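Left out: one protein chain. Kept in place: all the others.
This part shows chain A:
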Amino acid sequence: MRTKKFKLPHIPSGKDLVGVLEQKVIVVSFFGKSPYSSLGCKAGLIDGFPGRRVFHTSLIDDPDVDQELLCDIEGYHDPKQRVIYLHLRGVFDVHTLIKSYDLFSKELEEKGYLSVWADMKYRYARALMFLFSVSHILLISHPTHNFDISYVHLFRALDVMRQKALGGFSELLRTIPGLPKEWIITCRPCSPRVLFLFESCPAIYREGKIDVARTGSGSGGKYPSIKKLEHALEDQIYHILRKSRVITNISSNSLFAIPANQEFVFVQTKVDPSNDGIAHMVNSLVDFCKDPNGDCNRSNEEIVNTFSKIHLEVNGHNFRSFLQQHIDQAFTKGFDDNVGRHTSAGYFEIPTAGVWFEVSNKAYSFFLSSDQSLDKDLNKNKLQQQQLLLSSLHSLLDTDVRFSEGRCGKVLPLATATYQENLPPQYTRDYHESKLAHALSVFAVHARGPLFDQYTTQLEKDCDKYWKNGHQMCEVLSLTGNPCTNPLHRGGGEGAGGGELQGEANKTLDDPDPPESLDRTQLPLKEHSSGVRYVSACNCGRKQGPREDPFTMRAANYDFYQVLGEDCGCNHLESIHFPVFQPSTQDYRAAQLFSNKSAAGFLWKDGGTRGMEGRELNVSTPQGNTQGFSLVNRELCTSQTEGTHDDTLEITEDEPEPRCEAGFVSGQSMGSDIIQEETVSRLSPNPPRGDHSLPDTSHEIIIQVSDADSDSSKDKSLVRQPSTTEYLPGMLHANSPAGLLPQFPSWSLVCLGPSSLYSHNLGLQDQQQAGLLGGSAYLLPWDVTVRLEHHRDRGSGWPTVGDQYGSKGKMQATNQHSGTVLRGRKGKGGNKDLSEFVVKIFVGVEYECPRGHRFMCSAPDKVLKTTGSGLVKDNGNKVTSNDMSLYFPCPCRNAKPLVAQLMRIHVVTPKAPIHVTLNPRVQPAPSPCPVFVTGCEQPLKLSQSAYWVLRLPYVYAGEHGPYVAPKQPVPLNYGRLLAGVYGITEVQVSEEK
């Protein structure tokens, strides 16, 4: 009659157990901690009882457990002994625990070990609740020889739960027919006895190995008694369990009892060689090789069953007899572990195996089953009760997480209050984040444990929610780079990008599952306002007025000037109009320049900050857009001019030496169809050497004048007709797509009146030009020698280099008004229709700071300043022949100067048969920032003997967004008005008429 190992829950099948089920049985359960090396088996000491191993059958076992319970209860019915052995394998067994790590790897990473271990321990505790409900004797196995006091808390938790479970479990037991009433009430066959098994002993007690202990004083003699240790442990355990009220005088009130007058501690003094598997196997082999006959007197079985053999030895100290006395007592008297005589013995039942299996299956489903279908007797209500029970068990064992919860929960409101302290009604993201950081640091100091992250997230969420609930600022950037300070609102345009609404939109794009956000459609419709105010002058410069920080290009570059211009009256002055979009239909729209919206958005944002990097640019003109070539000498220049251009005047510096270093910049925009090179006559700017300064001496400049309207150029310019249904969303620049025009002009060119308005003696008076800084209110005289030459005359050759045209003396002879000095040219090489004269032009390159300070520059790096006697020593050569910085620190403040921007070009034209032309091109930031242009196909021709003012754009914006003016001074070549602004054309005969 051999029974097999079974696994709970187990329903015995009748045929192989005939008679066995009627047998009365005692149930002995094993549980406890075990090291990895024992592979979770703690029943080794009883494994030999039936004469063969049942639980631990192989040295290379790798048992698995239920993945949900992380437990496995094996059983074995020994009919001879009339004992059912149960063996719990679970997370207290390191082997099982490590296997469970794989199931919990995510939790270990996210919640940490404290939380995971509590969860695992809870599952183990459920199995223990089961064992304590169905066993007579429980053996706690422990790898060392010290009582593990962590069991005290575990037992207390189990006891609390046992009391709570009584009602539910007893109801379940009632469904078993014929179960004794008292069993139903007490929910267990008896108050179980707990025995302690310590699997190792101090080295001095160890048997089976040569005595290796350092016996120290040696007082113990050769064979110190293990009994002494066992009894000491018994005393210790008894004291501790009594003191912590795990055991009491009345055993039926306790989770378990320990016998008062019987041994309940067993310390193993033999070494299990299989605990050190490798050494055991290798060294057995080594020994065998050394002495193959050494083992010959051992039977095969003994060799296989080395372990069992040890424990079958009859010896004064053996586990079998230790356990057997308890089993025997159970069968004879039952357990009466009450203390004191006044109480009657507790209930003690020895069930038949059949009844026990029935009870154990009920108990299993009650304590261990999470599967509802397993037991039909559990209705919904009961199931809820069970869940409640289990969750309170979990919480009892979850000390660390609960501590963390308490801590974090206590600190969270504190941290939230820290955040909300002294908050303004609306505040920026930066401020929000700094306050949140402060709150988080307060939180971090006092919060603790596994829930720290969870609560941190909660704190962040709470603060974020508070901020977004009416305390958020719009923060859309103005075109000058200031955030809108209104409470979050809709409308008002994109400004220079940014802002909370857009930020949220971006987040939504990135995050497939955005956090609940407030309904944005409920936000008020409102214009942006940064609260910042600037002072700007009107188009003509005569009147100044305050202006709101602009959020639209129209407000920045057009509307403000229209309004102020009405006030000033300069709207009605003679002016030159710039090309703008003329709609032909009602449903015109902005041209779609980008197929990828998000890319545009990104670039738009980028445009705002790009400038701060201040990249060095070594070339004064963008290589990509304009073609520059230097002339080595005149011959070369001539041949080129002849080869490519008709009627082109060449400008060179008049140098005494024949080698001419003057550059010739064609100004041709390679990528653009708008600027037609041949219609332009240019003033040759500086040599492209990288430094903007010319020799300080004042030089005369020779200008060749061409017939501007040659046939070929006219043909070209006729090619394009601008669209009348789509307008250009940004501003016109050299790379703008052809055929698109902006809705409004960003530039203005007005004529203040006759040239006599300007007196170089007096300078500009405050009533003429408002807000000019003292000493800077002058224009710069600029003498230009003009030689008119018609192309048909050129065949006979150019004048020699050595010609000394207008000398300084002659220049000084001209009066202080713009005028010309005409003089005959010494004929050289025949009667040519040559005329040569010097014209005096007055120019002013004017900057305006955010506070409305205005000043002129006399050089790319110098503010115009009169001498002490009020004289202007500079002339216009430098400002006309060099790139001029778009941004210049305003002299109004020395520390942290404000950045002034080049806003106007003043030109007083001479009375001469020529037109001064303007062709302003601005690159407001380093490449790849485009070069902004007016959109006129030809340089702007200024009327003679008049005072003209060109007002430049306030804000530059391409398709990618605005190039926001820097707030701090930047390198002078950061943004530039490119050289080549000024030119001269001959007055056409037709015009003169």
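Here is the rule we go by: contacts are C-beta pairs under 8 Å (C-beta built on N, C-alpha and C of every residue); 3 or more make two chains touch, one makes a residue touch a chain; residues count from 1.
Keep in mind that, in the parts below, contacts and distances are computed from a predicted model.
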*Any idea which of "Protein SMG9", "Growth hormone-regulated TBC protein 1", "Translation machinery-associated protein 20" or "Actin-like protein 6B" UniProt assigns to the chain that's been left out?*
"Protein SMG9"
*Would you indicate which residue among A:Asn318, A:Ser404, A:Ser755 or A:Ser885 is in contact with the undisplayed chain?*
A:Ser404
*asked:* Which candidate, A:Leu383, A:Ala444 or A:Leu871, sits in contact with the chain we can't see?
replied: A:Ala444
_So one chain is hidden, and I want to know which residue out of A:Leu21, A:Leu114, A:Ile250 or A:Leu898 touches that hidden chain in the complete assembly._
A:Leu114
*May I ask which residue of A:Phe147, A:Trp183 or A:Tyr887 touches the chain that does not appear here?*
A:Phe147
*In chain A, positions touching the absent partner*: 33, 35-37, 91-92, 94, 97-98, 101, 105, 108-109, 111-114, 117, 120, 143-150, 152-154, 156-157, 160, 202-205, 210, 212, 214-217, 219-220, 224-225, 228-229, 232-233, 235-237, 239-240, 243-244, 275-279, 282-283, 286, 290, 396-397, 399-400, 402-404, 406-407, 430-431, 433-434, 436-438, 440-442, 444-445, 448-450, 453
